[in-house]
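And then chain A:
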Amino acid sequence: MTEPLLRVDGLKTHFLTRAGTVKAVDGVSLRLDRGEILGLVGESGSGKSVTGQSILGLVDPPGRVVGGRVLFRGEDLVGAGEKRLRAIRGRRIAMIFQDPMMTLNPVLSIGTQMVEAVQAHEKVSRAEAWERSRRALARVGIASPDERLAAYPHQFSGGMRQRVAIAIALLHSPDLIIADEPTTALDVTIQAQILFEVQKLCRETGTALIWVTHDLAVVSALADRVAVMYAGRVVETGTVAEIIGTPRHPYTRGLLESVPSRNRRGVPLRSIPGMTPSILDLPEGCAFRPRCDRSTGACAVMPELSGEREDRAWRCWNPVGAEARGDAA
Partner candidate 1 sequence: ATLTVGTSAEPSALDPHYHNLGPNTRARKHVFESLVSMDAKMRLQPELAESWRAVDETTWEFKLRKGVKFHDGTEFTAQDFVYTVCRIPNVANSPSSFTVYTKGIAGIEAPDPHTLLIKTGKPYPLLPVELSTFGIISAKAAGGEAVTFDKAGCKAESWPTTQAFNDGSLMIGTGPFKHKSYTKGDRQILERNPDYWGPQPAWDTVVFRPITSDGPRVAALLAGDVDMIESPPVQDIERLKSAPNVSLAQAQSNRVIYLALGVQDTPPTITGTEGKNPLKDPKVRKALSLAVDRDAIVKRIMMGVAEPANQYLPAGFYGNNPEVTVATDANKAKQLLAEAGYPKGFQLTLGTPNDRYINDDKVAQAVAQMFTRIGVQTQVDATTANVFFSKRNKQEYSVFLAGWGADSGEMSSPLKALIATPIKEKGYGTTNYTSYSDPELDGMLDTALATVDDAKREKLLQAAVKRAVDADIIIPLHYEVTVWAMKKGLSYEPRADQYTLAQKVTPAK
Partner candidate 2 sequence: MTAAPIIELDGLTKRFSRKLDVVERFARRLGAAIDDRAVQAVSGVDLSIAEGEVVGLVGESGCGKSTLGRMVAGILPPSAGTLRWRGRDLRELSPTDRYHANLKIQMVFQDPMASLNPRLRVADIVGEAPVVHGLVPRRQAEDYVAATLRQVGLDPAYLRRYPHQFSGGQRQRIGIARALAVQPDVLVCDESVAALDVSIQAQIINLFMRLREELSLTYLFISHDLGVVEHISDRTAIMYLGRIVELAPTPELFDKPNHPYAKALLDEAPRVSVEKRRFAPIRGEIPSPLDPPSGCAFHPRCPHAMPRCSAERPALRAIAPRRWSACHLNETTGP
């Protein structure tokens, strides 16, 4: 196996708040190859966004990366200085945020925001940066880019703004884009447009993508591989087919079963009982234990992520299907 593009190893990001230490990310490991699309799924508060931001060292105080490594093309970003990180941000690794209304600065024109992104990394003239921006906009399917560059964010619809954000991410042809729920705030038809553009771009440029979402449907349609997070940890990882087809972690299975469209109309849904735990007081051992119908005494100890391969693993003492191997759940 060649060295992956990105390898996250035991990443820990904690928030030191008044109420206590919030272990938002507590030992997350991921790997991503060139051109690969990784879906990062999990419920609200499970640490998806913090994981994404930690990779780029963008966690705001009181948050801090307290452990683990982020190896990007072999270079550890956790220890890297701010200057080095700045050189990577936007150029090698780009990021897209969830709310398209909020990711663009409302008081600066689109052109300004794009040009500054170009000039942050390359000493080019304004005219050239402008030209680059035009091309980037055209690539995400925005017509009459000149006009658009002079416009301000409020003159755009949500979908257009998200496309602008993608265009900004594309300016330097990064190796990796981290997209934090970029379509959650959008309507179905608009979401489809964005997904279409993203798919096309990844295919064409070979950019790797981490797609953070809580929507299993989007992930299943878009990603190559999936990592499922629960309470700050990755609980299962594998290809889309493996995760959807043969989930091993009871949480993954529960999630899939809760999706209405996969159930029979009108029949009560199989749901995960209980509620998402507060990250501040997680139970000992497996965090999912109180809601799990398969929990045993063993679960009082945190299980390790283990499985068939490095990229097909789960964090469970009693994985689904362990009784009858090979049988799909």
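Definition applied: contacts are C-beta pairs under 8 Å (C-beta built on N, C-alpha and C of every residue); 3 or more make two chains touch, one makes a residue touch a chain; residues count from 1.
Selection rule: all candidates are chains of the complex that A comes from, given by their letters.
What you are looking at is a predicted structure, and each value in this text was computed from that prediction instead of being measured.
Contact annotation for this complex: of the listed candidates 1 or 2, chain A touches only 2. Looking at the complex, you find that chain A touches candidate 2 at residues 43-44, 157, 159-160, 187-193, 195-196, 199, 214-218, 220-224, 240-241, 244-245, 254-263, 265-266, 268-273, 275-276.
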